[in-house]
Each structure stands twice: as C-alpha cells, then as structure tokens.
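Note that one protein chain of the assembly has been removed; the remaining protein chains are unaltered in position.
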Amino acid sequence: MWNEYSVGLALVMISAVIGFLALLREQDDLHRLLIIDLVEIPSLAIIALLGTDLAEALILPGLVVGIAELLALSQIYVTKEGLRKRPVRGLHIEVVERAHAPVIIPALLVGYGIVLSGFTGGAVAALGAIFFVISRGSTDSYELVEMASGIAWAAWIASFFVFMFFPQYWYAGVMGAAVGILVKVAAKMTLVGSMWGEAE
Amino acid sequence: MIISRISRFISNFDNLLALFAGACAVLAVLFVLFLPLPYSEDQLYPKEIDESSPLYPYERGGTPFERADIHVQYPENSPFAGYVTAYLTPFSLALSRLTPHAGTTIVAHPGGILDEILYNTRGLDTVVETTILFIAFAIGSYLFRKGS
Partner (left out) sequence: MIGIGGQPLFMLPFGDIVLYFTPFTLTLFILALVFTVLVIISKPERQIDIVFGGDAYLAKEISISEMKFRRFMAIACGLASMGAMVTGDIFDFALFTSLVGICNVGIVAAVKSRHVQNAAYQYGLVAMSATVPLFAGAAIVAATTGTLSILELALPGATKVPLFVKALLTLGVMGEGMAPFYAAKAEMFRAPGAPYVIMCSLSSLLIFLRVIEVVLTV
C-alpha cells in the first residue's frame, strides 16, 4: 500500500534528515540559523502533501511562524554579537552619482498588492514599499505606519468576531478582514524591511 | 564516568540544538522505515480541479450570494459557511470573463475558499498566527531600539 502520499512523505522526510544532520554538525551560530530556515521547508512540504484546500490554508500559518521566529532570532543575534553599522573610511573611489529608481516599479507592486488584498497582497505591497524606501532613502513617519498597523489589527479582530457571532454579516467580515490584513502585513513588513537598514 | 560526561554535555547549551537535531533526525529515519501510511479519502475541504473553468485552479462551485457546497468539520458552528467561498467581487468577475489565466489573482482577491477557511471556519488559527508575528516583531523592535 505504497500510495502516492507515502512516497511523497518518504522523500520529504529524507530531505528533512539531511537538513537535521547538517544542523547536527554545524557549530557557527549564524549558519545554524540559516540551516534551520532551510529545514523548515520540509515541514511546509509535508503540509502541502495533504493536497486539499485545507492544506493551502495551513501553509500560510506555518510560513508566517517561520518568518516571525527568523526575524526575532536574527535581531537577538545582532544584539548578542554587538554588530553595528560601521562606516567605511579611506576608500575614495570615483563613482557615478546614484540615481533614484523609477517610481513605477513600487507603484505597480503596491497596486497589484491592493488588488490581491489579504496576506498575499500585504506581502506584495510591502515589497513595493520597501523598494521605494530603499531607493529613495526616506525614513520619516514610522509612527504613522505603526499606528496604521495597529488600527488594521483591530479591524481584523473585529471582523473575526463578526464571523463568529454575527455570521449573517459575512460580507462586512470578509471585506474588513481582507483590508485589515492587507494593511497590517504591509505595514509590518515595511517596518521590518526598512528599520533594519537604518541602525544609526 | 559516563553519566557525568553525558550530564556535562547536556548542561552546555551550545550542544542543545545538536542534541535536538539528532533526536529529530533519528525520529525521521524511524518514520521512513515504518512508512506506508494510509491516506484518508474522507478529507475536509476537498479540492476539485476543473481545468475548463476561468477560475482554475480554484473553482468555487457556486454563484455569488448563494451558498457553495463545502465540507466543513462542524456545519452547525458556521451557519453561513459557503457564502464567502462563492463570492466574487465585481473586479474578479470581470477578470474571470476577460481571461481564463488569472485564477491565482482571483483567489487572492476577497472571496474564495482560502478566505473562507482563514477568516471564517478556522479564524482562530489566523488570530494566533498574527499574534506570533506581532510578538516576534515586538522582540525585534525592542532589541533594535535598545541597541541604537
């Protein structure tokens, strides 16, 4: 009774064993973090082997948990090693003046993110916003972004309660949740992406 | 003494990850050896593939503002399950009439089976998941501000 599911499970488990063996041998702290990020992919693959619509809905939490822990641990690593941004001196090479990237790329990304909405849209829109911040070098109004993220969080929780206690208003619930999660994920990812670059 | 050696190895927290990874690897190898597992045919939220649909690969099986037929765990707890699955926004309706290749864009737009599961029937999962993201962000930003 070697069905397709068992064959797939065997392949994924073997790749997980390879990853864990690498983890067993590695001594360097940073490399350990990177290998763990790699080892998490087999766990997503095992969820995907389920092959139903439920699997697609379960992959998203699994992926987000991995990203969140990677984010926290990398910041702990930076603090523990005492890494700081050190300006490089003594290099005087003539370079062509840096030009701004065209605004059309972030605009397209943010626009497509708003069309998608929800988690996926939030991630795409955040990519556009990070690109804009990096290419323009503007770092102001973080408080505004944080506040938008908090309000969006509240909107999403309100939509959850609408679904649970007033299911006849499902339309308001799905719109509130889609917009709330879009803004929340986009804001948080943008902050993460831009904050880390400007440590001074 | 072997016991004191083992206890010295365990008490060094640099070895802890290696220990855990070893345990995981051993368990995974045993898992493969005992493998053929039955796959239950009676799954929740089964996936149907209809390649001719403009919504492919996420055909919904219903028209907007009517209930689609989905297999949830506790139908009595979600009396309105199925409405979000069948819903198409005007934009995605237009998109589905325009081209048969935009199914993935349409499913990410509000409405559809994934929104139904993530927001409605398994909404608590999403609450916990965003909380994990929030806690991790709080740790990161606290350490970042302290360091600067």
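As written, the chains take the letters A and B, and residue 1 is the first residue of each chain.
Here, a residue touches a chain if its C-beta (ideal position, glycine included) is under 8 Å from a C-beta of that chain, and two chains touch if they have at least 3 such contacts.
Since we're looking at a predicted model, the values are computed, not measured.
J.: Of the listed residues B:55, B:72, B:88 or B:114, which contacts the missing chain in the full complex?
T.: Among B:55, B:72, B:88 or B:114, only B:72 touches the chain that is not shown.
J.: Which of A:18, A:33 or A:134 sits in contact with the chain that's absent?
T.: A:33
J.: Under the stated touch rule, tell me which residues of subunit A contact the chain that is not displayed.
T.: 5, 9, 16, 20, 23, 29, 32-33, 36, 39-40, 42-44, 46-47, 49-50, 54-55, 58, 61-62, 65-66, 68-70, 72-73, 76-77, 79-80, 82, 163-164
J.: Go through subunit B and note every residue touching the omitted chain.
T.: For subunit B, the residues touching the absent chain are 7, 10-14, 16-17, 20-21, 23-24, 27, 30-31, 34, 37-44, 72-74, 77-78, 81, 120-125, 128-129, 131-132, 135-136, 138-139, 142-143, 146.
Here is the rule we use: only the chains that are shown with their structure count from here on.
J.: Where the centres are mean C-alpha positions, what is the separation of subunit A from subunit B, in Å?
T.: The mean C-alpha positions of subunit A and subunit B differ by 15 Å.
J.: Hey, which residues of subunit B end up touching subunit A in the complex?
T.: 14, 17-18, 21-22, 24-25, 28-29, 31-32, 35-39, 43-47, 78-80, 83-84, 87, 91, 105, 108-111, 113-115, 117-120, 122-130, 132-137, 139-141, 143-144, 146-148
J.: Okay, in this complex, where on subunit A does subunit B touch?
T.: Those residues of subunit A that touch subunit B are 1-6, 9-10, 13-14, 16-17, 20-21, 23-25, 27, 32, 50-54, 56-58, 60-61, 64-65, 67-69, 71-72, 74-76, 78-79, 84, 115-121, 153, 156-157, 159-160, 163-164, 167-168, 170-171, 173-175, 177-178, 181, 184, 188, 191-192, 195-196, 199-200.
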